[in-house]
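For this depiction, one protein chain was excluded, whereas all remaining protein chains were kept in their positions.
The first chain written gets the first letter, and so on, giving A and B; residue counts start at 1 in each chain.
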Amino acid sequence: MTKERTQVADVDRSLYDFTKSEEGYERYADGLTPDIVRAISAKKDEPQWMLDLRLKALDEYHRRPMATNWGPSIAGLDLDHISTYVSPKTKQASSWDDVPADIKDTFERLGIPEAERESLAGVGAQYDSEIVYHNMREEVAKQGVVYTTIEDALHDPTWEPVVHEYFGTLIPMTDHKFAALHYAVWSGGSFVYVPAGVSLDYPLQSYFRLNAQGAGQFEHTLIIVEPGANLHFIEGCSAPKYYEANLHAGAVELFVKDGARLRYSTIENWSKNMYNLNTKRATVGADAKMEWVSGSFGSHVSYLYPTTILAGDRSSCEFTGITFSGATQDLDTGCKVILNGRDTTASVSTKSISKDGGINTFRSSVVVGRHADNARCTVSCQSLMLDNISRSDTIPAMDVRNPTASVGHEATIGRISDDTILYLMSRGCSEQEARTLVVNGFANPVSKDLPMEYAVEMNNLIKLEMEGAIG
Amino acid sequence: MADTLLDVSGISAGTKDKPILHDVNLKVGAGETHVLMGPNGAGKSTLGHVIMGDPTYKVTSGTITFDGQDITELSPDKRSLAGIFLSYQAPVEVPGVPLYSFLRSISQMRPELKCTAREFRRRVGAIADELNLDQSFLMRELNVGFSGGEKKKIEMLQLLLLQPKLAILDETDSGLDVDALATVSHGIQRYRETVGGALIMITHNTRILERLTVDRTHVMVKGHLVAEGPASLIDDIDKNGFERFETKAASEGDAR
Partner (left out) sequence: MADENATVVLDRVNEPPAQTWNRLRANDITLTVPKISRKGDVYFALPQLFSHIECGMGEKVTSWVTSQAADARYVEVPAHTVREEPIVVAVDTDKGEVADTGVMVRAGATVSIVVAAGGTNAAATTSASLLRVIAEEGATVTITEVVGIGSSQQHLESVGVDADDDARVEVRQYALGGGTVAFGTAVSLSGDRARANVGLRYFADGKDHLDVNHVVRQRGKNTIAHVRENGILDDAAEKALRATIDLVHGARGSKGDEAESVLVFGDDVVNKTVPVILCDEDDVQGNHGATIGTVGPEQMDYLADRGLSRKDAEALFVRALFEDAIINAPEAHAHDVAVRQAERVLGAEVAHDFDASVQLAEDEEA
């Protein structure tokens, strides 16, 4: 036999690659000016403080340089040609029947209403810049859980002060250039409030769909989980493929209070013309727990490092991530953990797969503060190279400032061994099936941490040739 | 002799750097049991792997015919689907792939074994019981963290499930404790009884052969098949070792 290798199926995008007309949509001029920012704010009828914040952020955006000594190139991104606000002509609905047919069709195809009926406590669906659908089960609302848009929360006298108190405090606009951009033009996203002691049996899910060409999506997610409460939040993202660059610069601020627990799961499958410069951050109180499950499959360029600040004593976090980088993709992903409380623990486990010239970079930082007595952190990261035209780099950093802390890191990079392929082939698997089987197994620790429908989506993404055979 | 199932004809093979097998000829009839013996490093395992189509070894001359088809150029998966099974000395670990899903998929890709999920579950369960294998093993990852004996049982499980026409068992008995050895022997027995397939046993240990009716015995030394005989040859080797074959191989080598 020849040793020539066959290919593992690339991510099948046909499921996501359908576009809908933008006709009749409200689309703001490309580029970034104070006028556009004012227009967005006026349309949303925002309080003055929010407009001030936006204008200050715009200033900050123009002032800040990009770091040039690390990270994938974003030279293809020209903000002067990205529309920061595109809105479908529709009001937010709480019944799918009230959502315009073509938009409803989009979400039907993505399986959102079905998942909502079966396994979710609530759903928010964003189309371009605005949320088009929002609904939550009645029994959840009765427990005092709030799941709405930030825009709506700002118009509610009960919640406006809460948003004001938390918004932009965890991710400051000065964090980096695209955080500043985000605050200038943010639109859509979710506001979630879970009262003390309330535990949701089912997850809440927000789905973000960017349909418009040459546009940006800048949703803001603000979640407050009060002491002793428990929430699982799911975020999905996709977009059809265009040749013009799209930009996603969302921000996710998560406040996990003492003794609370939050699981945040994401499957990101933006199309390969997307610049995904997303910022996610959680602050975790005493005895509280933060769990991240993060799958990155799409986008042309990604900068994505969910950050956890273990502020409270005995707080903990787990990060499980997978990144699949194929042709034309340069995905720089990983996470950051800051251990500040005593007896805090963090565990990070990531996998990455590179193929067809794709570039994967795992980047992390673990910072142990002076007062984090007995802090424990382990990082484990495995990378699989599927051919010799792809690339995989591992760039972790550790900064430890407490003598009682213990930090461990391990990483391995390699390919599927010939012995493994031979073993599987001797049992009748073709070389392609054998490779797919191994890749699937490699990804398994992540997919088993995902909710069922997302695990299925991920399996679709890796396109298991095996599925038919398993029956 | 029964109809020839496997015909290894004039095979020479080796790695890139070094030839290992020299002009090997071996015929195995359908349903026959053959034993391949020889000192360490003689090339017995290599022959097993060459019959399976391991690309590590390059065949430089000769042909391998299986079930009437020239398979010399076929990849291992095609040979597997044609009905050849090689049990590994050291089965490979495949993280993240549950044993059960693996068994299900390799069985579904064989038209003769296709069945409903329910029927499959029953069959696998029955074989696992036969092999004293706890059902919980089926949910574990393929060979990951299994002991040597457990891995060999998993190989037997696949053997009984796939029902190949020819099974090559490469040192399946090595390094097993008494219990595991009994289970593996039992598995081989079951294969002979229920499937009636042919068998090539590569072994040092004659104990595992006690309960088998051996048709032919082959002796390999330094990559040459130097002797072939009936089952009684095993007892002879048991008593006298390989020495005289080694001398023979050496003199043949000199003659060249």
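The criterion applied here is as follows: a contact is a pair of C-beta atoms (placed from the backbone, for glycine too) under 8 Å apart; a residue touches a chain by one contact, two chains touch by 3 or more.
No experiment lies behind these values; they were computed from the predicted model shown.
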>> In the complete complex, the chain left out here touches which of the visible ones?
In response: A
>> In the whole complex, not just what's shown, which of A:N273, A:T394 or A:N444 touches the removed chain?
In response: A:T394
>> Using the document's definition of touch, tell me which of A:L277, A:L386 or A:L450 contacts the absent chain.
In response: A:L386
> Which residue numbers on chain A touch the omitted chain?
Replying inline: 67, 69-70, 363, 365, 367, 370, 383, 385-388, 390-415
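Operating definition for what follows: only the chains that are shown with their structure count from here on.
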> Quick one: in the complex, what on chain A touches chain B?
Replying inline: 1-3, 417-420, 422-431, 433-434, 437-438, 440-445, 466, 469-471
> Of all residues in chain B, which touch chain A in the complex?
Replying inline: 52-56, 73-77, 79-81, 85-86, 88, 91-92, 94-97, 101-102, 104-106, 108-110, 117, 141-142, 158, 162
